[in-house]
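With one protein chain held back, the other chains of the complex are shown just where they sit.
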Amino acid sequence: MSTVVERQTPGRYARLMTTLLRETLRLDVWVNRLYPTDFNPLYYTGGLSNLFLFTLVLSGIFLFFYYDASLGEAFASVQYITDRVPYGGIVRGVHRYAADGFIVAILLHLLRNWFTDRHLFARDNPWISGMFLLLFGGFIGFTGYQLVWDERALTRLFIGGLGISDGTLVRILFLHIGPATALYAFLWWHYVRLRHPKIWPPGVWVLFCVGLVFLLAGVVPMTRETIPAAAPAAHPTSFPMDVFFLIPFWLLNFLPAGVVVLLLVALFVGGLAIPYASRRETPVEMGVRHSGVAQVIDGNCTGCELCYYDCPYNAIVMVPSPGHRSLLAVVIESRCVECGICIGACPFEALELPKFLERDVLRQVAEALRPGSGQAVRA
Amino acid sequence: MTQVPKVIGFICDWSVDLKPLSDGGRLRELPNVRVVQVPCSGFVRPDWLEEALNRGADGVFVTGCPYGDCLNREGNFLMRDRIDQLQRRLQRRKVDTARIGMLAFGLHDGAAFLAEVKAFVDRIAVLPPAQPARTAGRPAVAQPAGTPEGERT
Partner (left out) sequence: MRTVYTMGVALLSGLSLLFAVGIIYGEATDQWFLGGGSVGALLIAYSFIVLLLRKMGMTGPRKTER
């Protein structure tokens, strides 16, 4: 960090990202005054997204029992859920507000990990899979609004065949639930290179978020928005807008449809390019944080697996050691983020960061302890 | 203890901003504290802390990011556990656990960091002079630099 601040790159992107990094961490200072660090919600944005997703799955299963995917019955079944089924309106509200919370938590997660450089180098796997999770999340929200089959649903997408029929709603129902299932496949991809992914927020935030969703469902019930049922001939001119999922349709007020589609595609592709397009700091500016991929000193490795258990990015695998009965640690270079945690884990001096060796550290220690050492040399 | 204790701090490059605090590898306000910048607090091998105590340091501490906010996800948690183990190990050799510390401070926590280091140094200053942690097999006094210590690897 301090190396960053010392040698500032003149690039505008670099300066902007450094400012954003500093302000993100300043926000943490404020949140940490209110909440202890193990309760800080900004450290658990990914877990919060997962919590909302879990809430969505549970309430979605409930709604699925009552939903009727046919033209005549879809809107009526939604009304039946809201008015007749005990607490059906609450569950419908939970499903809707948890979806909003899901998108908010995902965006917080994205921005925080972007601003704090957690998307760079070997950490790009969660970023790329996260872009797909965001894309699918937005798409699922959109099909969810179509399922209600009120006038808001008449956006004339995924019609299929010659016109709107029962098959249309079945198709949309599949396009709602199928990608939602696929989210869990993407989540596997998201977690695959993380040793202990933080997939659940602290209890205080589980209580708060579930509580907030229920409170909103009770205080701002879904029946407040009275939107008439969709009729094939209707041309709705205005309807209540959801900020998080229907923004592209709001943009249709000002831009032609092709431009909106192009904008979405550009956002997605640009998001995929973010870890590779530009960096906040050059490798030289990273200083000690760029000390090269960890190297195993084969003769010292005893195959004790300590580094394997501690590596946060699953970059170390244990392979059978040739000629011995023990194992041997091997660093997968494409996964290593050069943090050096394995060096601290190894009691046998079998791992080194090539540009910051153990003897460099011990030299600094010796210099510090030499009697009368005034001006110490920096590494 | 009459003289100022010599303290070595291993400080994560991503945690507290050392630019306004340090000068030539030493804290400006506490010149007896030598800082060694490391890529992550988890990089520090507990052996090095023990080594520093053996060579005559009065105290060692490691500073990482706030718990939960490690850039490398869990380096500070791992280091906290390792420090706990080291404290237990050295306690059996009659080394006071106050000589080994784990701190966690973010980029903007410079003032709190300094206060904590000051408290750490004050705790050490009142302790009786350090006994060498490892009494047998190895000279406990500070060795001149360039001894085969670093050549082992």
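We just call them A and B in the order they show up, numbering each chain from 1.
Here is the rule we use: contacts are C-beta pairs under 8 Å (C-beta built on N, C-alpha and C of every residue); 3 or more make two chains touch, one makes a residue touch a chain.
Computed from a predicted model, the values in this text were never measured in an experiment.
The chain omitted from view is touched by exactly one of A:105, A:213 or A:246, namely A:213. Of A:132, A:205, A:313 or A:356, it is A:205 that touches the chain left out of the display.
Among B:8, B:78 or B:104, only B:104 touches the chain that is left out of the view. Considering the complete assembly, chain A touches the hidden chain via residues 35-39, 86-90, 93, 203-205, 207-208, 210-219, 221.
We take it that only the chains that are shown with their structure count from here on.
Separation between the centroids of chain A and chain B, computed from CA atoms only, is 35 Å.
Remark: chain A residues 1-3, 5-6, 22, 25-26, 28-29, 32, 37-38, 40, 43-44, 116-118, 194-196, 287-291, 297, 300, 310, 312-313, 337-341, 343-347, 349, 352-353, 356-371, 375-379 touch chain B in the complex.
Those residues of chain B that touch chain A in the complex are listed here as 6, 8, 13-19, 22, 24-26, 34, 36-40, 42-48, 51-52, 55-57, 66-69, 71-75, 78-79, 82, 104, 106-109, 142-145, 149-153.
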